[in-house]
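I am attaching a structure below and will ask some questions about it afterwards.
Only a single protein chain was left out; the remaining protein chains are all shown in position.
Let's look at chain A:
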Amino acid sequence: MQISKRANGFGSCGYWGRQLRTGEMAILLNEEEIAEAVDRLADQIMASGEGPVCIVGIRSRGDEVAERVCNRLAETDRELQYGVLDISLYRDDLEHLKQNPKLQSSEISFPMDGAHVILVDDVLFTGRTIRAALDALTDYGRPQKVELAVLIDRGWRELPIEPTYVGKVLETKRLDRVVVNLQGTDGEDSVILESND
């Protein structure tokens, strides 16, 4: 397996310095760039207003992004709550899976009624995870407002769902795989693209 160091032309959107062939991989973001994206998310959230906010990460990896955003926000005096959501029971593709995903605990310890929630995920792709997360969230109560923060928006939505806060926009092809590795879950920080064109 080849991993090509990302070519030039890697700006805020797109890595296509050159085309990758099927099966080729490229590192899209390194540790530093992921930290920058987290900072960007935190800055946008801080700039968005005041008042208490509940940061809810979607398992898996969304929870870790949410934790990092929380750590940044904790430096301010904004009132914070942290929660974790497992959306397996709300997926729309259980019917089609040979084996159902492993369930994990959700941890929502604040009252959902009237809460200002920011859902956090690592990658926004089709939007189906977020659809499931909205259903899961509202089974805890009726939030006053729900926003969406994603570390990476890679495009290719299949549902009318758009993020409120974005760490980094990446231009991808539909069949590409974007793999996010985070220290706590995977032992290192990196975002890798596997071309599947």
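Miscellaneous remarks
In the analysis below, a contact is a pair of C-beta atoms (placed from the backbone, for glycine too) under 8 Å apart; a residue touches a chain by one contact, two chains touch by 3 or more; residues count from 1.
Note that contacts and distances are computed from a predicted model.
The UniProt record for the undisplayed chain lists the protein name "Aspartate carbamoyltransferase", from the options "Flagellar hook-associated protein 1", "Electron transfer flavoprotein subunit alpha", "Lipoprotein" or "Aspartate carbamoyltransferase". Checked against the full complex, the candidates A:60, A:106 or A:195 give a single residue touching the omitted chain, namely A:106. Of the candidate positions A:20, A:37 or A:136, contact with the unshown chain belongs to A:136.
Touching the chain that is not shown, out of A:89, A:161, A:178 or A:192: A:89 (per the contact rule at the top).
Touching the omitted chain from chain A are residues 86, 88-90, 94-95, 98-100, 102-106, 112, 135-136, 139-141.
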